[in-house]
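For reference, the structure is listed below as structure tokens.
A single protein chain has been removed from this complex, and every other one stays in its place.
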């Protein structure tokens, strides 16, 4: 059994955002899967998806602090692809470090995440707009 | 055909560890799959999984050296989420850079890895405990 759905995630400010529930609300079909995987894929190159801590909001803030230091906008002078600003090429770099998709096990109709895990949308642009995500579920 | 199994990987010291065989020993069902994929997913946010070199133990040591320099604990002063120590937030960061899962092709009942590839458990905490991994196999 395979099902697929393109969902739109509302515009978020630059930073890391927990979107597990925003995805689940649009994925009621999940309850019909007893075992399988969900591939969650973002159709953009300046935002990304990752799995991280779902409880303390300061983790999301600290992630933003880290990635701004690891991929600093002050380095934009080394890059050519900066037409849209100093957050242009740095966003592409962050997107490849974090990745365009996460793949999550499904067990008994639910994402089989650890107690402390959630899905993050990582918005790397200052003004990123809404983001399109394709969820593909394969299972039985 | 889908099968799924939650396995426990024994506590490891902080660092990078080759766990291909520890997984395979708990995955005898693999021999029934002629073609497919295995998603190997760690249910934690301060340890991660990656694919890398399976022969020279110094690669695993050098990986630890690199990641400790790229995500230094001395930067913990910039973070808020440090209640559990200087290896708290840095572990979450490393986990997102490396990723919570790897997806590997299966061919003729075996992981179809390159000659030099193995599965690493990346333990980012000083005392991480045992780790839970969900393996989901989809194939024919």
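Order of writing sets the chain letters: A and B. Residues in each chain are counted from 1.
Criterion: a residue touches a chain if its C-beta (ideal position, glycine included) is under 8 Å from a C-beta of that chain, and two chains touch if they have at least 3 such contacts.
What you see is a predicted model; the values in this text were computed from it and never measured.
Within the complete assembly, A:89 is the residue of A:9, A:33 or A:89 that touches the hidden chain.
For the options B:9, B:104, B:121 or B:135, the residue in contact with the chain missing from this view is B:104. Counting over the whole complex, chain B has residues 35-37, 50-53, 56, 58-59, 61-63, 65-66, 69-70, 97-99, 102-107, 112-117, 120, 138-140 touching the chain that is not drawn.
Annotation for chain A: contacts to the undisplayed chain at residues 2-4, 6, 39, 41-45, 70-71, 75, 78-81, 89, 92-93, 95-97, 99-101, 103, 132, 134, 136, 138.
By our rule, only the chains that are shown with their structure count from here on.
Work out the mean CA point of chain A and of chain B, and you get 20 Å between them.
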